[in-house]
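Omission of a single protein chain aside, the complex is shown with its protein chains in their original locations.
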Amino acid sequence: MTDRGYFGEFGGSFIPEILVATFEELVQAYEDARSDPSFWSQFVSLMGSYSCRPTPLTYAENLTKHFGGARIFVKREDLNHTGAHKVNNVMGQGLLVQRMGKGRVIAETGAGQHGVATATMAAKFGFSCTVYMGEVDVERQRPNVFWMERLGAEVVTVKEGTRILKDAINEAFRDWVTNMDDTHYVLGTACGPHPFPEMVSWLQSIIGQEARVQVLEASGRLPTRVYACVGGGSNAMGLFGGFFDDDVELVGVEAGGRGLDSSAHASRLASADATRGVAQGYKTFFLQDRDGQMRETHSVAAGLDYVGVSPILANLRETGRVRFEAATDAEVVEALALTMRKEGLIPALESAHAFVQAFKEAPELSSDDVILINQSGRGDKDIFTIADAFDDPGWKAFICEKARHYDAR
Amino acid sequence: MTDRGYFGEFGGSFIPEILVATFEELVQAYEDARSDPSFWSQFVSLMGSYSCRPTPLTYAENLTKHFGGARIFVKREDLNHTGAHKVNNVMGQGLLVQRMGKGRVIAETGAGQHGVATATMAAKFGFSCTVYMGEVDVERQRPNVFWMERLGAEVVTVKEGTRILKDAINEAFRDWVTNMDDTHYVLGTACGPHPFPEMVSWLQSIIGQEARVQVLEASGRLPTRVYACVGGGSNAMGLFGGFFDDDVELVGVEAGGRGLDSSAHASRLASADATRGVAQGYKTFFLQDRDGQMRETHSVAAGLDYVGVSPILANLRETGRVRFEAATDAEVVEALALTMRKEGLIPALESAHAFVQAFKEAPELSSDDVILINQSGRGDKDIFTIADAFDDPGWKAFICEKARHYDAR
Amino acid sequence: MMLADEIREKRQERDILLMTHIVVGYPSFDDSLRVVEQMVAAGVDLMELQIPFSEPIADGPVILRANQQALMAGSTVERCLVFAEEVNRRFDIPFLLMTYYNILFKYGVSDFTGRMAAAGIAGSIVPDLPPEEAKDYLEAMGRNALEPIFIFSPNTRDERMRVIAKHAGGFVYCVARKGVTGAETSFSDEFAAYLARCRAATDLPLALGFGVKSRSDVDFLRGQVDIAVIGTETLRVLDEHGVDGVRGFIEGLR
Partner (left out) sequence: MMLADEIREKRQERDILLMTHIVVGYPSFDDSLRVVEQMVAAGVDLMELQIPFSEPIADGPVILRANQQALMAGSTVERCLVFAEEVNRRFDIPFLLMTYYNILFKYGVSDFTGRMAAAGIAGSIVPDLPPEEAKDYLEAMGRNALEPIFIFSPNTRDERMRVIAKHAGGFVYCVARKGVTGAETSFSDEFAAYLARCRAATDLPLALGFGVKSRSDVDFLRGQVDIAVIGTETLRVLDEHGVDGVRGFIEGLR
């Protein structure tokens, strides 16, 4: 039997028989690409001309002064085309789809980021595209639905289950089970059955590879600690990927929601609420009840409220290589406000989780220390959520006025 | 008397006496910076680490095939931090403000792009910041107001005049007249009194300098024609700046609004409706009535509906070095839709004007020809306008629902 | 007697067996019990009892919704096991548990199979557990003399079919086509070739599922497979005609 992508006890490939052949093909294509150096250089050149890789490394001078400890650097994945690190994985898989000779892609999306990235990739590569999105997410992330449709994708509203990300994943699998011959499922994070966790982490490792060179060049040394938010785990795996062999502390920050003792959070590795389980095709820590039914999660950041987490990260928690923390909604909004005012940067709500933890730890480090935060995406996409988080009266009046205008027609 | 920045018969410096000393200081600072090579390298390095310069050059393979003529390349100013070329000028002026030792910046904004860029720069440099914005624009560009405020800027709603960009400029001048000692006015485009047209064009020329190298590298030859939209003229001057000495045709595309014969447009150089005039501190073509009163303009793109235009471009029209065309609102929406579907790119409505003209001309050129379009900004910021242009029912329902939710609280 | 033999024996009497499916606790435990009653009375030969799971990745919309509603109505693993025990005591046909692997994993595979055996259940179908991931499961099933039902699909290659067959017990569940439960299947030449491949790969009886919904479907399968599986369609009948409609529907199939 072939390698099924285990990382310690986590990972594997728990898939319906009907998909086994499709996964075998995918594993093959992935392994071929991975051992073919021209694939990576094609990938790097595509990302350099279509997105803006290498994304810059920004020295956050004002935040550094503000906290008076470690020098703070920010990796600018927010400057990517479509506004987040998601596009790295998506464009890489696009190249794989081309190699496999398929003509259609499907994807799940929660925050909408991954869906927009996939719709963009499909437009660029000339694939047809269907994106599954939970009804709850469609309602709160309408701007992204709009863009996906304009990019030519069909957006299917998933009305099953809790109508969020995990249900969209289930629905995407259902599509795949039916249409695997011509269709590739572009999974959006380092989760799911093998080879997705490994493959997505590999494609995202472009972040860490760049960041390592950039930090060395900008500060003359390796970072003491690096911080990334953890939804499924792809941006974290991407950044960490540049530093596994170094003496660098890796910190993953999950959604603490209303607090780890509130049960309204999405913390699978930093809280004791999650337990080992098998769902959506792989084994990891899930937020589930005693029977193994998945629980509802909560986060102010739509991209972090997932019930599972990368099996690779689950293993790295067990081995102690990565430390996991959680940031609450309130802390996130505060860190976001500070970052905007001090640096003119607008991190996505997801990314702001990493900022929270870095801000907690920066003061206790010395000015010889360097810390690196992954700004996985930009906050523009979150205006509806961020405006609500700040309870902005001008924004509300604007929306109400706009609605009156629509109603009148 | 000192050089007052004339380009042929256009330009000059028609300013109240109270500002003369301030302008002298600015001209001095600008000239010092321009003759100090370290300024430009500091600028380039800032833009490389804070924004994502060099911005990529993307080969639009699908559009090229679609039109079957010239090879189409797109310069990706949309990938800049804050989402448009505006940030080039703004960060450059930020460095100048630092040199001048001032602590406050003011700016006018129409579309909001320049205001957000300035608020961002002010946060980064630690300046205090006031942005003037016409009431009409505040109403239609609320997301940008929200971000400016979060970035720490004070946004002043201008209720005078036609309550759009030109009125915001007047208001910014009024502030400056009062507070010039500690305040720099960050004008957002290649207009206004000397040295603004020349200085803004110089800072934006980073676009053209990069693009020239990139096109040569990607296609082995210089472009046959380059296209840029023209509001005030800064992105056009920036791109053209790389090609003035080459045998390259330069095409500026203005807002044709509802058509050049409708009078609801903002075409100062491509239509016969504009005449020579002096306002807002400089001489150029203005859309004005027989008495010299400025007229109302119209464009689907908030960033293009300005009554004046860069005096440098006015002169380049007279000399014939630049050709000017206009794109109507309807053509713009169509070109935008095509570009999204074919390439996964979302140009700003402003930038889409350049695409319209390039699309008209690409088929008549041969595959040996290369054309270059400046994608001056990204369309995300325009979702309210674009969704309206497409009359998107899902979007409207979303806004109405959101409003009901706010009303209920 | 081993399940496979029991099936072969019944096949002496009937040219095709029927296996039906319920989601336990949907729409309620009482209704589930009455549906089993009706099905047995209508002459069903085997039954799948699906323990609902929140992420039924291989199920189509109808069964998916039944899973969710059962969970919302309070179906727990414990109550499902008690239910299984009860129907097995009261009705004289083999019952199988169908569920996703997380239900077993979370319960503890060893404990779970112990409970199955104690309840007199014949075996189980776990659609997201391919044999490669099934080491613990297979051991525990073997220890408890339970039949691990595995699945063939049209794109399972011959070699792999033989590997799967080696691990399988009771019968092999052949999915008729790509896709999830509950969609249309057209029974083509390709289909005959597929069944021939299934036959060649194993001596176990073959069940065919996904899309069987009418007497003509069953007629078509007669002589080709041992068991026709009616899954989604009974749920549709239940939803439309209530518990009392089920018996007539089943009787009409054969």
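To keep things simple, chains are lettered A, B and C as they appear, and every chain counts its residues starting from 1.
Criterion: a contact is a pair of C-beta atoms (placed from the backbone, for glycine too) under 8 Å apart; a residue touches a chain by one contact, two chains touch by 3 or more.
Every value quoted in this text rests on a predicted model; they were computed, and no experiment measured them.
Of the chains displayed, those contacted by the omitted chain across the entire assembly are B. Residue in contact with the omitted chain (choice from B:180, B:316 or B:389): B:180.
Of the candidate positions B:262, B:293 or B:367, contact with the hidden chain is made by B:293. The chain that is not drawn here is touched, among residues B:36, B:160, B:246 or B:368, by B:160. Listed residues B:223, B:277 or B:311: the one in touch with the omitted chain is B:277. For chain B, the residues in touch with the chain missing from this view are 1-2, 4, 12-18, 20-22, 160-162, 166, 170, 173-174, 177-181, 275-281, 283, 286, 288, 290-294.
Everything that follows uses one rule, which is that only the chains that are shown with their structure count from here on.
Chains making contact with chain A as well as with chain C: none in this assembly.
Chain centres here are means of the Cα atoms, and by that rule the chain farthest away from chain B is C. Mean C-alpha position of chain A lies 37 Å from that of chain C. In this assembly, the C-alpha centroid of chain A lies 33 Å from the C-alpha centroid of chain B. Centre-to-centre, using mean CA coordinates, chain B is 65 Å away from chain C.
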